[in-house]
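Yeah, one chain of the complex is gone here, protein chain that is, but the others are all in their spots.
Chain IDs A, B and C follow the sequence of writing; residue 1 opens each chain.
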(Lines give C-alpha, C1' and ligand atoms only; values in the text may rest on other atoms or scores of the structure.)
Protein backbone atom coordinates (compact mmCIF):
# COMPACT_ATOMS: atom_id res chain seq x y z
CA UNK A 1 0.00 0.00 0.00
CA UNK A 2 2.89 2.36 0.82
CA UNK A 3 4.08 1.68 -2.67
CA UNK A 4 0.63 2.59 -3.94
CA UNK A 5 0.65 6.03 -2.33
CA UNK A 6 4.18 6.71 -3.50
CA UNK A 7 3.31 5.61 -7.02
CA UNK A 8 0.14 7.60 -6.94
CA UNK A 9 2.07 10.70 -5.78
CA UNK A 10 4.65 10.33 -8.52
CA UNK A 11 2.02 9.86 -11.21
CA UNK A 12 0.05 12.80 -9.82
CA UNK A 13 3.08 15.02 -10.03
CA UNK A 14 3.67 13.91 -13.60
CA UNK A 15 0.12 14.95 -14.47
CA UNK A 16 0.72 18.32 -12.79
CA UNK A 17 4.00 18.68 -14.66
CA UNK A 18 2.23 18.03 -17.95
CA UNK A 19 -0.34 20.74 -17.18
CA UNK A 20 2.43 23.18 -16.26
CA UNK A 21 4.17 22.60 -19.56
CA UNK A 22 1.00 23.67 -21.38
CA UNK A 23 0.74 27.07 -19.66
CA UNK A 24 1.15 29.98 -22.06
CA UNK A 25 4.36 31.96 -21.65
CA UNK A 26 2.66 35.16 -22.75
CA UNK A 27 -0.07 34.76 -20.15
CA UNK A 28 2.41 34.09 -17.37
CA UNK A 29 4.49 37.11 -18.44
CA UNK A 30 1.40 39.25 -18.24
CA UNK A 31 0.61 38.02 -14.71
CA UNK A 32 4.05 38.95 -13.45
CA UNK A 33 3.78 42.35 -15.14
CA UNK A 34 0.33 43.07 -13.67
CA UNK A 35 1.36 42.04 -10.16
CA UNK A 36 4.51 44.15 -10.36
CA UNK A 37 2.43 47.14 -11.46
CA UNK A 38 0.17 46.87 -8.37
CA UNK A 39 2.91 47.51 -5.80
CA UNK A 40 0.92 50.39 -4.25
CA UNK A 41 -2.58 49.02 -4.80
CA UNK A 42 -4.62 46.40 -3.02
CA UNK A 43 -4.74 42.85 -4.36
CA UNK A 44 -7.86 40.76 -3.69
CA UNK A 45 -7.73 36.99 -4.01
CA UNK A 46 -10.98 35.16 -4.70
CA UNK A 47 -11.72 31.47 -4.88
CA UNK A 48 -14.04 28.93 -3.30
CA UNK A 49 -13.22 25.59 -1.73
CA UNK A 50 -9.78 24.17 -2.54
CA UNK A 51 -9.16 26.83 -5.20
CA UNK A 52 -9.71 29.38 -2.47
CA UNK A 53 -7.11 27.62 -0.32
CA UNK A 54 -4.57 27.73 -3.15
CA UNK A 55 -5.38 31.43 -3.52
CA UNK A 56 -4.79 31.94 0.20
CA UNK A 57 -1.38 30.23 -0.02
CA UNK A 58 -0.44 32.66 -2.80
CA UNK A 59 -1.90 35.57 -0.82
CA UNK A 60 0.38 34.75 2.12
CA UNK A 61 3.44 34.91 -0.13
CA UNK A 62 2.26 38.24 -1.61
CA UNK A 63 1.97 39.48 1.98
CA UNK A 64 5.54 38.29 2.59
CA UNK A 65 6.57 40.22 -0.54
CA UNK A 66 5.12 43.37 1.03
CA UNK A 67 1.82 43.64 -0.82
CA UNK A 68 -1.45 44.71 0.78
CA UNK A 69 -3.51 41.67 0.00
CA UNK A 70 -6.99 40.53 1.01
CA UNK A 71 -8.89 37.30 0.57
CA UNK A 72 -12.60 36.95 -0.12
CA UNK A 73 -14.19 35.07 2.75
CA UNK A 74 -11.78 36.23 5.46
CA UNK A 75 -13.24 38.47 8.14
CA UNK A 76 -11.23 41.55 7.27
CA UNK A 77 -12.45 42.68 3.88
CA UNK A 78 -12.03 46.35 2.94
CA UNK A 79 -13.59 48.08 -0.06
CA UNK A 80 -12.32 47.35 -3.57
CA UNK A 81 -11.33 50.49 -5.44
CA UNK A 82 -10.63 51.43 -9.03
CA UNK A 83 -7.31 50.00 -10.24
CA UNK A 84 -7.09 47.44 -7.43
CA UNK A 85 -6.26 43.97 -8.71
CA UNK A 86 -8.54 40.96 -8.33
CA UNK A 87 -7.03 37.51 -8.86
CA UNK A 88 -9.94 35.08 -9.18
CA UNK A 89 -9.32 31.32 -9.27
CA UNK A 90 -11.94 28.88 -10.53
CA UNK A 91 -11.27 25.79 -12.63
CA UNK A 92 -14.73 25.75 -14.15
CA UNK A 93 -14.88 29.54 -14.25
CA UNK A 94 -18.48 29.41 -13.14
CA UNK A 95 -18.28 29.20 -9.35
CA UNK A 96 -21.25 31.35 -8.39
CA UNK A 97 -19.80 33.14 -5.35
CA UNK A 98 -16.61 33.99 -7.22
CA UNK A 99 -18.44 35.26 -10.30
CA UNK A 100 -20.77 37.36 -8.13
CA UNK A 101 -17.87 38.98 -6.29
CA UNK A 102 -15.89 39.53 -9.50
CA UNK A 103 -18.87 41.25 -11.12
CA UNK A 104 -19.12 43.60 -8.14
CA UNK A 105 -15.38 44.33 -8.27
CA UNK A 106 -15.47 44.98 -12.01
CA UNK A 107 -18.30 47.46 -11.52
CA UNK A 108 -16.04 49.64 -9.32
CA UNK A 109 -13.24 49.53 -11.85
CA UNK A 110 -10.91 46.83 -10.52
CA UNK A 111 -8.70 44.89 -12.91
CA UNK A 112 -9.62 41.21 -13.11
CA UNK A 113 -7.05 38.47 -13.60
CA UNK A 114 -8.91 35.20 -14.01
CA UNK A 115 -7.17 31.87 -13.47
CA UNK A 116 -9.35 29.17 -15.01
CA UNK A 117 -9.38 26.16 -17.32
CA UNK A 118 -12.10 27.74 -19.45
CA UNK A 119 -11.50 31.13 -21.11
CA UNK A 120 -15.10 31.10 -22.37
CA UNK A 121 -16.59 30.67 -18.88
CA UNK A 122 -18.41 33.48 -17.01
CA UNK A 123 -15.19 34.24 -15.10
CA UNK A 124 -13.19 34.16 -18.32
CA UNK A 125 -15.54 36.65 -19.93
CA UNK A 126 -15.36 39.02 -16.96
CA UNK A 127 -11.55 38.91 -16.88
CA UNK A 128 -9.27 41.61 -18.26
CA UNK A 129 -6.50 39.02 -18.36
CA UNK A 130 -6.67 35.26 -18.29
CA UNK A 131 -4.16 32.71 -17.10
CA UNK A 132 -5.39 29.40 -18.44
CA UNK A 133 -4.47 26.44 -16.26
CA UNK A 134 -5.65 23.04 -17.34
CA UNK A 135 -7.17 20.51 -14.99
CA UNK A 136 -8.44 17.08 -15.73
CA UNK A 137 -11.48 18.74 -17.19
CA UNK A 138 -9.68 19.36 -20.47
CA UNK A 139 -7.67 16.19 -20.93
CA UNK A 140 -5.44 15.90 -23.94
CA UNK A 141 -5.08 12.49 -25.50
CA UNK A 142 -1.78 12.16 -23.71
CA UNK A 143 -3.24 13.10 -20.31
CA UNK A 144 -5.96 10.54 -20.83
CA UNK A 145 -3.51 7.82 -21.60
CA UNK A 146 -1.42 8.77 -18.56
CA UNK A 147 -4.54 8.60 -16.44
CA UNK A 148 -5.36 5.21 -17.91
CA UNK A 149 -1.80 4.14 -17.23
CA UNK A 150 -2.12 5.30 -13.62
CA UNK A 151 -5.26 3.27 -13.09
CA UNK A 152 -3.62 0.19 -14.51
CA UNK A 153 -0.60 0.45 -12.24
CA UNK A 154 -2.59 1.16 -9.11
CA UNK A 155 -5.61 -0.96 -9.90
CA UNK A 156 -7.93 2.02 -9.49
CA UNK A 157 -11.50 1.98 -10.65
CA UNK A 158 -11.78 5.69 -10.25
CA UNK A 159 -9.63 8.66 -11.33
CA UNK A 160 -6.34 9.20 -9.55
CA UNK A 161 -7.11 12.91 -9.19
CA UNK A 162 -10.84 13.31 -8.52
CA UNK A 163 -12.82 16.53 -8.93
CA UNK A 164 -10.66 19.66 -9.21
CA UNK A 165 -7.43 18.12 -7.84
CA UNK A 166 -5.31 18.57 -10.94
CA UNK A 167 -6.36 22.18 -11.47
CA UNK A 168 -5.76 23.05 -7.82
CA UNK A 169 -2.38 21.35 -7.51
CA UNK A 170 -1.17 22.79 -10.81
CA UNK A 171 -2.21 26.29 -9.70
CA UNK A 172 -0.35 25.99 -6.40
CA UNK A 173 2.91 24.98 -8.09
CA UNK A 174 2.54 27.60 -10.83
CA UNK A 175 1.78 30.42 -8.40
CA UNK A 176 4.63 29.33 -6.12
CA UNK A 177 6.92 29.38 -9.17
CA UNK A 178 6.09 33.07 -9.66
CA UNK A 179 7.43 33.96 -6.22
CA UNK A 180 11.19 33.66 -6.93
CA UNK A 181 10.70 35.63 -10.16
CA UNK A 182 8.83 38.36 -8.25
CA UNK A 183 11.52 38.33 -5.55
CA UNK A 184 14.18 38.87 -8.21
CA UNK A 185 12.26 41.73 -9.86
CA UNK A 186 11.50 43.38 -6.53
CA UNK A 187 15.03 42.78 -5.27
CA UNK A 188 13.82 40.98 -2.16
CA UNK A 189 15.72 38.30 -0.29
CA UNK A 190 14.34 35.31 1.57
CA UNK A 191 15.28 37.18 4.73
CA UNK A 192 13.02 40.07 3.67
CA UNK A 193 10.14 37.62 3.31
CA UNK A 194 10.97 36.01 6.63
CA UNK A 195 10.74 39.36 8.42
CA UNK A 196 7.11 39.70 7.35
CA UNK A 197 6.27 36.09 8.21
CA UNK A 198 3.96 35.53 11.19
CA UNK A 199 6.01 35.25 14.38
CA UNK A 200 3.36 34.45 16.94
CA UNK A 201 2.08 31.15 15.58
CA UNK B 1 10.16 36.07 -18.30
CA UNK B 2 7.37 33.64 -19.19
CA UNK B 3 10.11 31.14 -19.78
CA UNK B 4 11.46 31.94 -16.34
CA UNK B 5 8.20 31.13 -14.56
CA UNK B 6 7.73 27.97 -16.58
CA UNK B 7 11.29 26.89 -15.90
CA UNK B 8 10.91 27.75 -12.27
CA UNK B 9 7.70 25.73 -12.06
CA UNK B 10 9.30 22.70 -13.68
CA UNK B 11 12.34 22.86 -11.41
CA UNK B 12 10.07 23.31 -8.40
CA UNK B 13 8.17 20.22 -9.37
CA UNK B 14 11.40 18.28 -9.69
CA UNK B 15 12.32 19.31 -6.14
CA UNK B 16 8.89 18.22 -4.89
CA UNK B 17 9.20 14.96 -6.80
CA UNK B 18 12.57 14.29 -5.16
CA UNK B 19 11.06 14.86 -1.70
CA UNK B 20 8.16 12.55 -2.52
CA UNK B 21 10.54 9.78 -3.51
CA UNK B 22 12.14 9.97 -0.06
CA UNK B 23 8.92 9.40 1.88
CA UNK B 24 8.92 6.16 3.86
CA UNK B 25 6.57 3.48 2.54
CA UNK B 26 5.99 2.13 6.04
CA UNK B 27 4.98 5.55 7.32
CA UNK B 28 2.57 6.14 4.44
CA UNK B 29 1.05 2.68 4.94
CA UNK B 30 0.48 3.50 8.57
CA UNK B 31 -1.26 6.79 7.68
CA UNK B 32 -3.71 5.04 5.38
CA UNK B 33 -4.35 2.39 8.02
CA UNK B 34 -4.97 4.95 10.79
CA UNK B 35 -7.30 7.04 8.65
CA UNK B 36 -9.26 3.95 7.59
CA UNK B 37 -9.61 2.93 11.24
CA UNK B 38 -11.20 6.31 12.14
CA UNK B 39 -14.27 5.93 9.94
CA UNK B 40 -16.61 6.55 12.90
CA UNK B 41 -14.44 8.99 14.86
CA UNK B 42 -13.68 12.66 14.41
CA UNK B 43 -10.55 13.76 12.60
CA UNK B 44 -8.97 17.11 13.56
CA UNK B 45 -6.54 18.81 11.20
CA UNK B 46 -4.06 21.26 12.70
CA UNK B 47 -1.54 23.52 11.04
CA UNK B 48 -0.62 27.19 10.91
CA UNK B 49 -0.06 29.42 7.91
CA UNK B 50 0.46 27.65 4.59
CA UNK B 51 0.75 24.25 6.29
CA UNK B 52 -2.69 24.94 7.72
CA UNK B 53 -4.00 25.62 4.21
CA UNK B 54 -2.59 22.33 2.93
CA UNK B 55 -4.26 20.65 5.89
CA UNK B 56 -7.56 22.31 5.00
CA UNK B 57 -7.31 21.07 1.40
CA UNK B 58 -6.88 17.52 2.75
CA UNK B 59 -9.71 18.08 5.24
CA UNK B 60 -12.07 18.96 2.39
CA UNK B 61 -11.28 15.71 0.62
CA UNK B 62 -11.80 13.75 3.87
CA UNK B 63 -15.19 15.47 4.12
CA UNK B 64 -15.92 14.37 0.54
CA UNK B 65 -14.95 10.82 1.58
CA UNK B 66 -17.62 11.01 4.30
CA UNK B 67 -15.47 11.67 7.37
CA UNK B 68 -16.44 14.00 10.18
CA UNK B 69 -13.50 16.34 10.05
CA UNK B 70 -12.65 19.60 11.80
CA UNK B 71 -9.89 22.14 11.34
CA UNK B 72 -8.16 24.09 14.11
CA UNK B 73 -8.81 27.77 13.57
CA UNK B 74 -12.21 27.41 11.89
CA UNK B 75 -15.20 28.74 13.81
CA UNK B 76 -16.87 25.41 14.35
CA UNK B 77 -14.63 23.45 16.68
CA UNK B 78 -16.20 20.70 18.81
CA UNK B 79 -14.52 18.88 21.67
CA UNK B 80 -11.76 16.36 20.97
CA UNK B 81 -12.45 12.97 22.53
CA UNK B 82 -10.47 9.86 23.32
CA UNK B 83 -9.60 7.91 20.15
CA UNK B 84 -10.29 10.85 17.85
CA UNK B 85 -7.49 11.40 15.35
CA UNK B 86 -5.39 14.57 15.15
CA UNK B 87 -3.36 15.15 11.99
CA UNK B 88 -0.89 17.95 12.77
CA UNK B 89 1.22 19.48 10.02
CA UNK B 90 4.32 21.53 10.77
CA UNK B 91 7.57 21.47 8.80
CA UNK B 92 9.68 22.59 11.72
CA UNK B 93 7.56 20.63 14.19
CA UNK B 94 7.78 23.50 16.62
CA UNK B 95 4.96 25.83 15.57
CA UNK B 96 3.76 27.03 18.96
CA UNK B 97 0.00 27.12 18.32
CA UNK B 98 0.06 23.64 16.81
CA UNK B 99 2.15 22.16 19.60
CA UNK B 100 -0.12 23.77 22.22
CA UNK B 101 -3.25 22.33 20.63
CA UNK B 102 -1.67 18.91 20.11
CA UNK B 103 -0.65 18.77 23.78
CA UNK B 104 -4.23 19.51 24.80
CA UNK B 105 -5.57 16.85 22.42
CA UNK B 106 -3.07 14.26 23.65
CA UNK B 107 -4.16 14.92 27.23
CA UNK B 108 -7.73 13.79 26.42
CA UNK B 109 -6.48 10.65 24.72
CA UNK B 110 -6.54 11.52 21.02
CA UNK B 111 -4.17 9.76 18.63
CA UNK B 112 -1.60 12.12 17.12
CA UNK B 113 -0.30 11.74 13.58
CA UNK B 114 2.44 14.31 13.06
CA UNK B 115 3.53 15.35 9.58
CA UNK B 116 6.87 17.10 9.90
CA UNK B 117 10.42 17.27 8.54
CA UNK B 118 11.83 16.73 12.03
CA UNK B 119 10.92 13.59 13.99
CA UNK B 120 12.87 14.96 16.98
CA UNK B 121 10.88 18.20 17.15
CA UNK B 122 8.29 18.93 19.86
CA UNK B 123 5.53 17.82 17.48
CA UNK B 124 7.48 14.71 16.57
CA UNK B 125 7.88 13.80 20.22
CA UNK B 126 4.16 14.27 20.92
CA UNK B 127 3.14 12.14 17.94
CA UNK B 128 1.97 8.54 18.16
CA UNK B 129 2.83 8.19 14.48
CA UNK B 130 5.05 10.30 12.28
CA UNK B 131 4.97 10.90 8.56
CA UNK B 132 8.27 12.53 7.73
CA UNK B 133 8.11 14.88 4.75
CA UNK B 134 11.26 16.68 3.79
CA UNK B 135 11.37 20.34 2.91
CA UNK B 136 14.33 22.44 1.93
CA UNK B 137 15.23 22.46 5.58
CA UNK B 138 16.88 19.07 5.28
CA UNK B 139 18.63 19.29 1.94
CA UNK B 140 20.47 16.28 0.69
CA UNK B 141 23.57 16.89 -1.38
CA UNK B 142 21.51 16.19 -4.45
CA UNK B 143 18.77 18.64 -3.48
CA UNK B 144 21.41 21.27 -2.90
CA UNK B 145 22.93 20.75 -6.28
CA UNK B 146 19.48 20.89 -7.90
CA UNK B 147 18.82 24.14 -6.09
CA UNK B 148 22.16 25.51 -7.25
CA UNK B 149 21.33 24.38 -10.76
CA UNK B 150 17.98 26.18 -10.58
CA UNK B 151 19.62 29.42 -9.54
CA UNK B 152 22.08 29.19 -12.40
CA UNK B 153 19.38 28.68 -15.01
CA UNK B 154 17.10 31.39 -13.71
CA UNK B 155 19.77 33.82 -12.54
CA UNK B 156 18.31 33.89 -9.03
CA UNK B 157 20.18 35.31 -6.10
CA UNK B 158 17.74 33.78 -3.67
CA UNK B 159 16.24 30.30 -3.26
CA UNK B 160 13.69 29.15 -5.79
CA UNK B 161 11.44 27.87 -3.00
CA UNK B 162 11.71 30.29 -0.06
CA UNK B 163 10.65 29.51 3.51
CA UNK B 164 8.42 26.43 3.85
CA UNK B 165 7.42 26.18 0.16
CA UNK B 166 8.95 22.76 -0.53
CA UNK B 167 7.50 21.17 2.59
CA UNK B 168 4.06 22.62 1.91
CA UNK B 169 3.90 21.70 -1.78
CA UNK B 170 5.24 18.20 -1.11
CA UNK B 171 2.60 17.68 1.59
CA UNK B 172 -0.24 18.75 -0.70
CA UNK B 173 0.75 16.32 -3.43
CA UNK B 174 1.41 13.49 -0.98
CA UNK B 175 -1.90 13.96 0.83
CA UNK B 176 -3.77 14.23 -2.47
CA UNK B 177 -2.09 11.00 -3.54
CA UNK B 178 -3.67 9.26 -0.54
CA UNK B 179 -7.18 10.10 -1.74
CA UNK B 180 -7.47 7.61 -4.64
CA UNK B 181 -6.04 4.89 -2.38
CA UNK B 182 -8.59 5.73 0.31
CA UNK B 183 -11.36 5.81 -2.31
CA UNK B 184 -10.36 2.33 -3.45
CA UNK B 185 -10.28 0.96 0.10
CA UNK B 186 -13.60 2.59 1.00
CA UNK B 187 -15.15 1.58 -2.31
CA UNK B 188 -16.12 5.16 -3.13
CA UNK B 189 -16.47 6.60 -6.62
CA UNK B 190 -15.74 10.12 -7.79
CA UNK B 191 -19.51 10.54 -8.00
CA UNK B 192 -19.80 9.70 -4.28
CA UNK B 193 -17.30 12.46 -3.52
CA UNK B 194 -19.11 14.86 -5.83
CA UNK B 195 -22.37 14.33 -3.97
CA UNK B 196 -20.78 15.62 -0.78
CA UNK B 197 -19.08 18.54 -2.53
CA UNK B 198 -20.40 22.02 -1.73
CA UNK B 199 -23.22 22.91 -4.11
CA UNK B 200 -23.98 26.47 -3.11
CA UNK B 201 -20.65 28.12 -3.89
CA UNK C 1 -14.06 59.90 28.34
CA UNK C 2 -14.63 56.73 30.36
CA UNK C 3 -17.99 58.18 31.19
CA UNK C 4 -18.58 58.67 27.49
CA UNK C 5 -17.97 55.02 26.64
CA UNK C 6 -20.08 53.84 29.53
CA UNK C 7 -22.87 56.20 28.57
CA UNK C 8 -22.58 55.22 24.97
CA UNK C 9 -22.77 51.52 25.95
CA UNK C 10 -25.84 52.06 28.07
CA UNK C 11 -27.59 54.04 25.35
CA UNK C 12 -26.61 51.43 22.78
CA UNK C 13 -28.13 48.75 24.94
CA UNK C 14 -31.34 50.77 25.22
CA UNK C 15 -31.53 50.95 21.44
CA UNK C 16 -30.99 47.20 21.19
CA UNK C 17 -33.58 46.61 23.87
CA UNK C 18 -36.10 48.70 21.94
CA UNK C 19 -35.46 46.65 18.78
CA UNK C 20 -35.87 43.43 20.73
CA UNK C 21 -39.22 44.55 22.05
CA UNK C 22 -40.45 44.99 18.47
CA UNK C 23 -39.68 41.42 17.39
CA UNK C 24 -42.78 39.43 16.46
CA UNK C 25 -43.70 36.67 18.89
CA UNK C 26 -45.14 34.56 16.09
CA UNK C 27 -41.96 34.81 14.06
CA UNK C 28 -39.78 33.86 17.02
CA UNK C 29 -42.05 30.92 17.83
CA UNK C 30 -41.71 29.73 14.26
CA UNK C 31 -37.89 29.92 14.45
CA UNK C 32 -37.79 27.75 17.55
CA UNK C 33 -40.19 25.29 15.95
CA UNK C 34 -38.18 25.06 12.70
CA UNK C 35 -34.88 24.61 14.51
CA UNK C 36 -36.36 21.91 16.75
CA UNK C 37 -37.69 20.10 13.67
CA UNK C 38 -34.19 19.94 12.10
CA UNK C 39 -32.61 17.81 14.83
CA UNK C 40 -31.43 15.22 12.27
CA UNK C 41 -30.75 17.56 9.35
CA UNK C 42 -27.93 19.92 8.56
CA UNK C 43 -28.21 23.61 9.39
CA UNK C 44 -26.31 26.12 7.25
CA UNK C 45 -25.64 29.61 8.55
CA UNK C 46 -25.04 32.35 6.00
CA UNK C 47 -24.06 35.96 6.47
CA UNK C 48 -21.37 38.38 5.34
CA UNK C 49 -19.21 40.70 7.43
CA UNK C 50 -20.41 41.33 10.97
CA UNK C 51 -23.75 39.62 10.32
CA UNK C 52 -21.72 36.56 9.36
CA UNK C 53 -19.89 36.79 12.69
CA UNK C 54 -23.16 36.92 14.61
CA UNK C 55 -24.27 33.89 12.60
CA UNK C 56 -21.07 32.07 13.54
CA UNK C 57 -21.64 32.80 17.24
CA UNK C 58 -25.10 31.24 16.93
CA UNK C 59 -23.67 28.33 14.92
CA UNK C 60 -21.27 27.54 17.75
CA UNK C 61 -24.13 27.31 20.22
CA UNK C 62 -26.11 25.07 17.82
CA UNK C 63 -23.01 22.86 17.69
CA UNK C 64 -22.97 22.80 21.49
CA UNK C 65 -26.65 21.79 21.38
CA UNK C 66 -25.65 18.81 19.24
CA UNK C 67 -26.67 20.03 15.79
CA UNK C 68 -24.68 19.40 12.62
CA UNK C 69 -24.12 22.95 11.57
CA UNK C 70 -22.05 24.59 8.83
CA UNK C 71 -21.17 28.16 8.03
CA UNK C 72 -20.84 29.69 4.56
CA UNK C 73 -17.29 30.88 4.11
CA UNK C 74 -15.63 28.33 6.38
CA UNK C 75 -13.36 25.80 4.70
CA UNK C 76 -15.47 22.77 5.46
CA UNK C 77 -18.65 23.14 3.44
CA UNK C 78 -20.60 20.02 2.52
CA UNK C 79 -23.47 19.81 0.07
CA UNK C 80 -26.86 21.26 0.97
CA UNK C 81 -29.68 18.74 0.62
CA UNK C 82 -33.45 18.85 0.44
CA UNK C 83 -34.97 19.68 3.83
CA UNK C 84 -31.74 21.04 5.27
CA UNK C 85 -32.22 24.39 6.98
CA UNK C 86 -30.53 27.61 5.87
CA UNK C 87 -30.47 30.51 8.32
CA UNK C 88 -29.44 33.59 6.35
CA UNK C 89 -28.69 36.87 8.12
CA UNK C 90 -28.60 40.18 6.29
CA UNK C 91 -29.91 43.50 7.59
CA UNK C 92 -30.52 44.93 4.14
CA UNK C 93 -31.57 41.56 2.77
CA UNK C 94 -29.64 42.27 -0.39
CA UNK C 95 -26.08 41.19 0.42
CA UNK C 96 -25.06 39.69 -2.92
CA UNK C 97 -23.02 36.71 -1.69
CA UNK C 98 -25.74 35.70 0.74
CA UNK C 99 -28.53 36.02 -1.82
CA UNK C 100 -26.50 34.03 -4.37
CA UNK C 101 -25.89 31.20 -1.90
CA UNK C 102 -29.51 31.21 -0.71
CA UNK C 103 -30.76 30.95 -4.29
CA UNK C 104 -28.54 27.92 -4.84
CA UNK C 105 -29.74 26.32 -1.59
CA UNK C 106 -33.39 26.96 -2.44
CA UNK C 107 -32.90 25.28 -5.79
CA UNK C 108 -31.96 22.00 -4.08
CA UNK C 109 -34.96 22.19 -1.78
CA UNK C 110 -33.55 23.60 1.44
CA UNK C 111 -35.82 25.55 3.79
CA UNK C 112 -34.80 29.20 4.07
CA UNK C 113 -35.15 31.16 7.29
CA UNK C 114 -34.25 34.76 6.55
CA UNK C 115 -33.28 37.16 9.34
CA UNK C 116 -33.49 40.69 7.96
CA UNK C 117 -34.86 44.16 8.55
CA UNK C 118 -36.64 44.13 5.19
CA UNK C 119 -39.19 41.42 4.42
CA UNK C 120 -39.50 42.81 0.88
CA UNK C 121 -35.78 42.46 0.13
CA UNK C 122 -34.35 39.79 -2.21
CA UNK C 123 -33.52 37.64 0.84
CA UNK C 124 -36.98 38.23 2.28
CA UNK C 125 -38.59 37.10 -0.97
CA UNK C 126 -36.47 33.93 -1.13
CA UNK C 127 -37.28 33.02 2.48
CA UNK C 128 -39.81 30.39 3.53
CA UNK C 129 -39.89 32.05 6.95
CA UNK C 130 -38.80 35.50 8.01
CA UNK C 131 -37.60 36.76 11.35
CA UNK C 132 -37.70 40.52 11.08
CA UNK C 133 -35.10 42.28 13.22
CA UNK C 134 -34.96 46.02 13.04
CA UNK C 135 -31.74 47.96 12.79
CA UNK C 136 -31.22 51.67 12.58
CA UNK C 137 -32.27 51.41 8.96
CA UNK C 138 -35.94 51.46 9.93
CA UNK C 139 -36.00 54.01 12.70
CA UNK C 140 -39.25 54.66 14.42
CA UNK C 141 -39.90 58.15 15.67
CA UNK C 142 -38.95 57.00 19.11
CA UNK C 143 -35.67 55.42 17.98
CA UNK C 144 -34.83 58.65 16.21
CA UNK C 145 -35.46 60.69 19.28
CA UNK C 146 -33.37 58.31 21.38
CA UNK C 147 -30.57 58.61 18.83
CA UNK C 148 -30.87 62.39 18.98
CA UNK C 149 -30.81 62.19 22.75
CA UNK C 150 -27.65 60.07 22.60
CA UNK C 151 -25.90 62.58 20.41
CA UNK C 152 -26.81 65.40 22.75
CA UNK C 153 -25.47 63.65 25.83
CA UNK C 154 -22.26 62.49 24.21
CA UNK C 155 -21.70 65.48 21.92
CA UNK C 156 -21.54 63.21 18.87
CA UNK C 157 -21.76 64.58 15.36
CA UNK C 158 -22.30 61.13 13.96
CA UNK C 159 -24.60 58.23 14.84
CA UNK C 160 -23.89 56.29 18.00
CA UNK C 161 -24.33 53.00 16.15
CA UNK C 162 -22.91 53.42 12.64
CA UNK C 163 -23.68 51.14 9.69
CA UNK C 164 -25.26 47.81 10.66
CA UNK C 165 -24.35 47.92 14.36
CA UNK C 166 -27.89 47.94 15.75
CA UNK C 167 -29.07 45.12 13.51
CA UNK C 168 -26.02 43.00 14.35
CA UNK C 169 -26.09 43.55 18.10
CA UNK C 170 -29.84 42.98 18.27
CA UNK C 171 -29.46 39.72 16.34
CA UNK C 172 -26.75 38.44 18.66
CA UNK C 173 -28.84 39.03 21.78
CA UNK C 174 -32.00 37.63 20.18
CA UNK C 175 -30.28 34.49 18.90
CA UNK C 176 -28.55 34.00 22.27
CA UNK C 177 -31.96 34.32 23.93
CA UNK C 178 -33.18 31.35 21.88
CA UNK C 179 -30.52 29.08 23.37
CA UNK C 180 -31.99 28.59 26.88
CA UNK C 181 -35.41 27.97 25.30
CA UNK C 182 -33.90 25.37 22.95
CA UNK C 183 -32.02 23.81 25.89
CA UNK C 184 -35.29 23.49 27.80
CA UNK C 185 -37.11 21.92 24.84
CA UNK C 186 -34.23 19.55 24.09
CA UNK C 187 -33.76 18.76 27.75
CA UNK C 188 -30.09 19.70 27.68
CA UNK C 189 -28.08 21.05 30.59
CA UNK C 190 -25.23 23.52 30.53
CA UNK C 191 -22.98 20.57 31.26
CA UNK C 192 -24.19 18.88 28.06
CA UNK C 193 -23.21 21.98 26.11
CA UNK C 194 -19.88 22.16 27.89
CA UNK C 195 -19.02 18.60 26.87
CA UNK C 196 -19.28 19.58 23.21
CA UNK C 197 -17.32 22.82 23.71
CA UNK C 198 -13.84 22.98 22.18
CA UNK C 199 -11.29 21.65 24.65
CA UNK C 200 -8.03 22.26 22.80
CA UNK C 201 -8.15 26.03 22.47
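By definition in this document, contacts are C-beta pairs under 8 Å (C-beta built on N, C-alpha and C of every residue); 3 or more make two chains touch, one makes a residue touch a chain.
Since the structure is predicted, the reported quantities are computational estimates derived from the model, not experimental observations.
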Legend entry - Touch with the omitted chain, as defined above, among A:60, A:85 or A:123: A:60
Legend entry - Footprint left on chain A by the chain that the document does not show: 44, 56, 59-60, 63, 69-72, 74-80, 101, 104-105, 108, 195-201
Inset, instruction - Extract the touching residues of chain C with respect to the undisplayed chain. - result: 1-6, 8-10, 12-13, 16-17, 20-21, 23-29, 31-33, 48-50, 53-54, 56-57, 60, 64, 95-98, 154-163, 165, 168-169, 172-174, 176-181, 183-184, 188-190, 193-194, 197-198, 200-201
Legend entry - For chain B, residues in touch with the removed chain: 49, 53, 73, 75, 77, 96-97, 100-101, 104
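Following the convention adopted for this analysis, only the chains that are shown with their structure count from here on.
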Inset, instruction - Determine whether chain A and chain B, two copies of the same sequence, contact each other through the same residue numbers or different ones, counting it as same when over half of the numbers at the interface appear on both sides. - result: same
Legend entry - Separation of mean Cα positions, chain C and chain A [Å, integer]: 34
Legend entry - Distance from chain B to chain A - Cα centre to Cα centre, in angstrom: 19
Legend entry - Residue list for chain C, restricted to those that touch at least two other chains: 75, 77, 101, 104
